[in-house]
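Here the structure comes first, spelled out in structure tokens, and everything after it is commentary.
Of the protein chains in this complex, one is absent; all others appear in place.
Right, chain A next:
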Amino acid sequence: MPDLLIELFSEEIPARMQARAAEDLKKRMTDALVEAGLTYAGAAAFHTPRRLCLTVHGLLAESPLVREERKGPRVDAPEKAIEGFLRGAGLTRDQLEEREEKKGKVFFAVIEKPGRPAAEIVAEELEKIIRNFPWPKSMRWGAGSLRWVRPLHSILCILTDEEGARVVPMDIDGIVAGDTTEGHRFMAPGRFKVRSFEDYDAQLKRRFVVLDAAERADAIWQEATNQAFAAGLEVVEDKGLLAEVAGLVEWPVVLMGEIGADFLHLPPEVLQTSMKEHQKFFSVKNPKTGRIERFVTVANRETADNGATILAGNQKVLSARLSDAKFFWDNDLRIAKDAKMQPWRDHLAHVTFHAKLGSQAERIERIAALAAQLAPALSADAGLAEEAARIAKADLSSEMVYEFPELQGLMGRYYAEAAGFAPEIAAACEEHYSPLGPTDDVPTAPVSATVALADKLDTLTGFWAIDEKPTGSKDPFALRRAALGVIRILMQHGTKLAMTPVFTSCHDLSADTAADLLSFFHDRLKVHLRDEGIRHDVIDACLAMEGNDDLVALVARARALQAVLSTEDGENLVQGFKRANNILTKEEEKDGVAYEFGADPKFAEAAEETALFNALEAAKPKLDAANAAEDYAAAMETLATLRAPIDAFFEAVQVNTDNAVVRRNRLNLLSTIRSTVLKVADLTRIEA
């Protein structure tokens, strides 16, 4: 049983693509082998910056013979039918067998597919895989048309058994498979011959290549933590960075360096962002002070000076980067302290937010006005909220945020603190962007939440006003995210807010546009509540009610309805209601009358009928009170009390009696049921 070894050797593969590519190679190749009849004992894939490798051991030397029988037409069938059968089977007449069947003599074709040697199958399948490899991004190079992630230089493809290794013959656009590869680019250049996977792995290690990425990552983490520990420090864990760095080197060499004393006072986020994003450095912190004092970089080679030159170089690069950051920080702090961030705010007047929506400064003024208006609903101080809104985006003009956009908000907080603004305002600078995604926290501080809400509402109404709504998968201004943010803020703070007046006041939305925006919110809300397990028909039943632009009230109603529907009373009430509604609708249609005159108890005949009258009469004030208090649980409870009398009524009474007066009165009674129930929720929308 031979072992298969494949190595695809290319120019440097992006770190983020390597692991997935190795998996894809393994899956596609092993699937194809099995499909072709070649089973195997085991397989493993590896990746380094320059190679993808697959080893398959215990592979069948050739695929098994396959015998297939096909039943054909009867011997006396028309010539055309027989010819067609021969064509399909790829045989001639004399190769067919005749067999006696119940219905007479029938032709049989016996097709034998001989087994094929593994090398042939591997060559065929590997070529297909290379030509159709699922790289996230691939490219052409030179004058060829082959695509790979970066230029593909060589293919090593051998089958090894007791007799030794044999190259699998194949040629893809001039790249001829062989049994050689290269070691480390700088530490061991030149090609060498490989006999098996074990030989490959061992020879690579001698040539300064650690084949296994997990082994490289472990070595990096071990060495980094050891070096940090020896200095009484600890490495800030970052699994993503570790995996990335392990994908940038074949021979990891960990070097720890110092961050210049000049930079230690920079905010830790600035240090970390700068080191990670630009340099792929790990941060090393002093556990006593929490400050980041050193960095760890991972080189791809050993040097005669034990990395001294490399470390000095990296340290210099970092110093230059951090000098920039420090320059920005110092300049920014001066503007924050001396001018209370005013120049930045002035500058925003010259920055267009959107051609049709004016400048950032104009937008901020709108947000400030809206924040003042919304503040009471969130128990925030209106003056503070308004001021916070005016300050919150000032850092967009700061040099640090221009350089590191990902630090927006956070820098605002530092600068607002330095400027001496109230802590609530400083917090709002950072928090008003939240929640950014479904997992991001909603700001809890009232001022922050108010500014966040005003910001998002202004964005939404603004883009609705200029008709730039999300369509399909396109949502360039992240409006869905903004709407979900509004919903989550309102829910978390239990903020009662009628949205329609806000929409119309913000950007003078027309009634139609405001209704459209509200229905966008309703759609987002449905998605949000579905995750909570609330049924869509329950939401629809509540959406049909008055005041559906108060999302908190809407949700409270939906939750209460969902709760009552899960009880036996609730479930039966829906049945009773639907029965009443169906009969009523049908009779109203037939008679061409709306039975809304009010029923009169004096025409009640059965005791059950009177009981229903009484129950409806008793429920009415309770429902009105509960509705007025927005106590939807109480309203639902009251509604549930109607279940028994309604059931009993239908049990005992026939609505459509011969007595026209009684019939009319009963239909009017059904109408009362309907109108009473509809005060709480539109149960017609509840699905059975």
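Basically, contacts are C-beta pairs under 8 Å (C-beta built on N, C-alpha and C of every residue); 3 or more make two chains touch, one makes a residue touch a chain; residues count from 1.
The rule is short, and it goes like this: contacts and distances are computed from a predicted model.
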The complex's invisible chain, by UniProt name, from "NADH-quinone oxidoreductase subunit K", "ABC transport system permease protein", "Glycine--tRNA ligase alpha subunit" or "Monosaccharide ABC transporter substrate-binding protein (CUT2 family)": "Glycine--tRNA ligase alpha subunit"
Which of A:114, A:232, A:290 or A:405 contacts the chain that the document leaves out: A:405
Sole contact to the chain not displayed, among A:90, A:114 or A:142: A:142
Residue touching the undisplayed chain, where the options are A:27, A:74 or A:347: A:347
Touch criterion as defined above, residue of A:16, A:93, A:334 or A:586 at the omitted chain: A:16
In chain A, positions touching the absent partner: 11-12, 14-16, 49, 137, 139-144, 149-151, 153, 186-190, 248-249, 278-281, 297, 299-301, 303-305, 308-310, 312-314, 316-321, 323-324, 327, 347, 350-355, 359-360, 396, 401-403, 405, 408
